[in-house]
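A single protein chain has been omitted from the complex, and every remaining protein chain is retained in its original position.
Letters A, B, C and D mark the chains as written, and numbering starts fresh at 1 in each.
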Amino acid sequence: MWPIFHKLGSPPWLYAIAGSILRWLLPITLLALVTGAVWGLLFTQPERIQGNSYRIIYIHVPAAVVALAGYYVMALAGAVSLIWRMKMADVAMKAAAPVGAAFTFIALFTGAIWGKPTWGTWWVWDARITSMLILFFLYLGVVALYEAFDNKEAASKACAVLSLVGMVNIPIIYKSVDWWYALHQGATIKFTGESSIDSSMMYPLLLMIGAFYALFTCCLLLNMRVEILQRESRTQWVKKLATKAGRP
Amino acid sequence: MPSSPTGAPLLAARSLCLERGGRQLFRNLSFDILAGQLWQIEGSNGAGKTSLMRILCGLSRYGYEGSVERHVPFLYLGHQSAVKALLTPRENLAFHVSGEGQYGNEQIESALAEVGLYGYEDVASHTLSAGQHRRVNLARLLLSDTSLWLLDEPFTAIDTAGVDALQALLASHVAAGGAVVMTSHQALEVACDVHVLNLGAGATV
Amino acid sequence: MPSSPTGAPLLAARSLCLERGGRQLFRNLSFDILAGQLWQIEGSNGAGKTSLMRILCGLSRYGYEGSVERHVPFLYLGHQSAVKALLTPRENLAFHVSGEGQYGNEQIESALAEVGLYGYEDVASHTLSAGQHRRVNLARLLLSDTSLWLLDEPFTAIDTAGVDALQALLASHVAAGGAVVMTSHQALEVACDVHVLNLGAGATV
Amino acid sequence: MTAPAAGQFCLRLLRRQLLLAVRRPVEIGNPLLFFAMVVALFPLGLGPAPGTLAGFASGVLWITALLSNLLTSDAVFRSDFEDGSLEQLLLAPQPLFLSVLAYIGAHWLTTGLLLALVSPVFALMLNLSTAALGALVASLLIGTALLSLIGGIGASLTVGLKRGGMLISLLILPLYMPVLIFGSAAVQAAVSGLPAGPYLAILGAMLCLAIALAPLAMAAGLRISIDA
Partner (left out) sequence: MTAPAAGQFCLRLLRRQLLLAVRRPVEIGNPLLFFAMVVALFPLGLGPAPGTLAGFASGVLWITALLSNLLTSDAVFRSDFEDGSLEQLLLAPQPLFLSVLAYIGAHWLTTGLLLALVSPVFALMLNLSTAALGALVASLLIGTALLSLIGGIGASLTVGLKRGGMLISLLILPLYMPVLIFGSAAVQAAVSGLPAGPYLAILGAMLCLAIALAPLAMAAGLRISIDA
């Protein structure tokens, strides 16, 4: 256990390992994304009621699923950074926040685009949608807090505290928003369309969800590598790396 | 350079290194503060005196290397005076947030009188002049019974008579077995040895 | 006491009286500041130096008696440094709110270098040390072309080398026909006459 | 003279904070007046028809209480940070997570408690049914304490920031939302003749959780902020 921890705490090692993971993960991700997209967009039946507009599901649902998972990744990294004072966990947390925010935004954006043809409106104050919006704010809070600190080490710790507080709250937020929706249930639309999902639409969807997870991991690792280089820019190994890369 | 009184150090710094904004302020700084010592940290503006003081007292926790061991309760007075503008000097001392004991009213009155605030005990602190404001804070030196004092530029805004009185107080604290670590741009005129720690360019001790 | 150079006064105070918090700080204070003079206002903490300076520059408008005539543009540096923490020293000078002329970039650079901030031109001012922070403000003395300077404790937080340089600057300003009114708890060591105005208990001149 | 015990120290801090609040009576009266004026904004903005207003009274009152809390939360540690008292507090030998509770307690006593006590007046102005007044006061009592604790976390994380500004609202508004939902639901339930108890129980449970965890987060936040 400890040796691994120790290694994870070492920037050059993490930088290298992230690089080698990316080397095989990145192609796989791209392949899965392309296959899933082509399969979903070109080779499935139009849906009975919604026609072709439903195809946005292949982006919308994976993005929504991964956005939520991303928050837990971030909060977990934050917990590790607070408890074991591991600097590389700081890096992971800092790298996860903007990626998660981007995925949340994609989910919101595609949902709004989808809402226009199906519900006739861009936005509904539905429980799920609202909680997704709150998740977006939680992500933005972490990003903004990090940016506002000058001392980046302190910034990471502050963000770790915030994301842990957020993690405690996410279940509460979800529960409460669900409750709120149930309370005021009236003419609003329910959109858990699981029953209407046909298995022919299901498989490409599952593939896309997997691909989005991989995409999230790739973005996270890439972001982490950039962050590591920035933090360690004065050290010997980064300078060596830079001169090696700069050589014709 | 230090005369070495016996006894365990009240505070020990072990190979402190600090880099800020790309400048190495000090490197491998190690020293022991023993009872009966008065240390003056010297250096030009931006040499890193305040940064070092904040590391010594434990307010800075990130961005430096090395370690500090603190073995006794201490009293830290920083650049800011920790005097609440809306409270009177009396209340400021009675309700001080530093977690020391509850001072009695007579104690407070005599301490305030001693720092030259007789007659100002019950005016709002924001009507005090700059020097009077800082004197409220200095009254804590008279009230506290901690043996280690960490003082960052205690003479700021204090008039000449006040500086003399404060120097006498420091000397008597040291003579009574306490210890003082302070920064100041003025040379000290005290009746005891002064251990000078000069933070030149990239100081090491 | 004042040697009397010829010429109209740059600033004239006429029977100023001030009472604060039930204490008479000064009474019937009248003086003329002439070109070529350096005035030091002395007094213990709470004597009323800052209050007098603020009356002289016109920031205090209520609660005192007497009048002040200001005949030339002047530069006032108070207890607070008017340095924006979020701007760099360069920007602080380029965008200064005091309504003086627009300084050129080279001027600013050389002024900052002269006050010892070479290399700090482009860092955010809140990362500067206390003394460096005040030095940004002092750079204005080098840039401004006003002839009358009103300086409230300009030596605060400045190291010894800085104090010497500043005193030389004040002396050369006075020699060039300017005038300086300043407060300080330190005795001045300048190569010119110093007109001392001591605010003892209820000072009158 | 030895350092006082943690409980005694907390009590001293509480008295200090209350004394500071009393020194600015405006500060105490202000959340109330703010409450009154924002409540007055709603009929102006939403239209004054009594029927519709009554339907929204619970939401309006709760939103206003929340905004009023948001406005004052930023100040909990700010002045202590600026004059250096916070440094001293962090160096005190007593456990920090207890000390911050004193700050939050004083904040709640001078904002939330007063607000809850005067809320019936505004409720009547908005035509809220009298049957719901009890639920309103109870939900505000518990809810504002929760809001103060959450706000304290945001304040502790942002107090040291030179470039913080309104950042605190971004950090804590999402966390305020469950409180708003259950709080206004409690009142709404009472209006419709349903029991408000379950909602109040949930608020109470959340308060217990917050009392246990928020001080830890605040203490950590302050230690980080002082080093920003």
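In this text, a residue touches a chain if its C-beta (ideal position, glycine included) is under 8 Å from a C-beta of that chain, and two chains touch if they have at least 3 such contacts.
Predicted model, so just to flag it, every value in this text is computed and none were measured.
Asker: Tell me which residue among C:L87, C:V123, C:A165 or C:C192 touches the hidden chain in the full complex.
Answerer: C:L87
Asker: Quick one: which of D:C10, D:I142, D:V159 or D:L180 touches the chain that's been left out?
Answerer: Within the whole complex, the residue contacting the unshown chain is D:L180.
Asker: Among D:L14, D:L89, D:L170 or D:A189, which residue is in touch with the absent chain?
Answerer: The one listed residue touching the chain not shown is D:L170.
Asker: For subunit C, which residues touch the unseen chain?
Answerer: Interface residues of subunit C facing the absent chain: 57-62, 73, 76, 78-87, 91, 95-103, 124, 145.
Asker: Kindly note down the residues of subunit D that lie in touch with the hidden chain.
Answerer: Counting only subunit D, the missing chain is touched by 23-24, 26-27, 30-31, 33-34, 37-38, 40-42, 44-47, 56, 58-60, 62-63, 66-67, 71-72, 75, 163-167, 169-170, 173-174, 177, 180-181, 184.
Asker: Counting contacts across the full complex, list the positions on subunit A that touch the omitted chain.
Answerer: Against the left-out chain, subunit A lists 121-126, 130, 133-134, 137, 140, 144, 147-148, 177, 180-181, 184, 186-188.
Operating definition for what follows: only the chains that are shown with their structure count from here on.
Asker: When I count C-beta pairs in contact, which pair ends up with more: B-D or A-B?
Answerer: B-D
Asker: Please work out the Cα centroid separation of subunit B and subunit D, and write it as a whole number of Å.
Answerer: Roughly 37 Å separates the two chain centres.
Asker: Nearest whole angstrom, what separates the Cα centre of subunit B from the Cα centre of subunit C?
Answerer: From the centre of subunit B to the centre of subunit C is 29 Å.
Asker: List, in ascending order, every residue of subunit A touching at least 2 other chains.
Answerer: 150-151, 154, 157
Asker: Counting only residues that touch at least 2 other chains, which ones in subunit D make the list?
Answerer: Residues 162-163, 227 of subunit D touch two or more partner chains.
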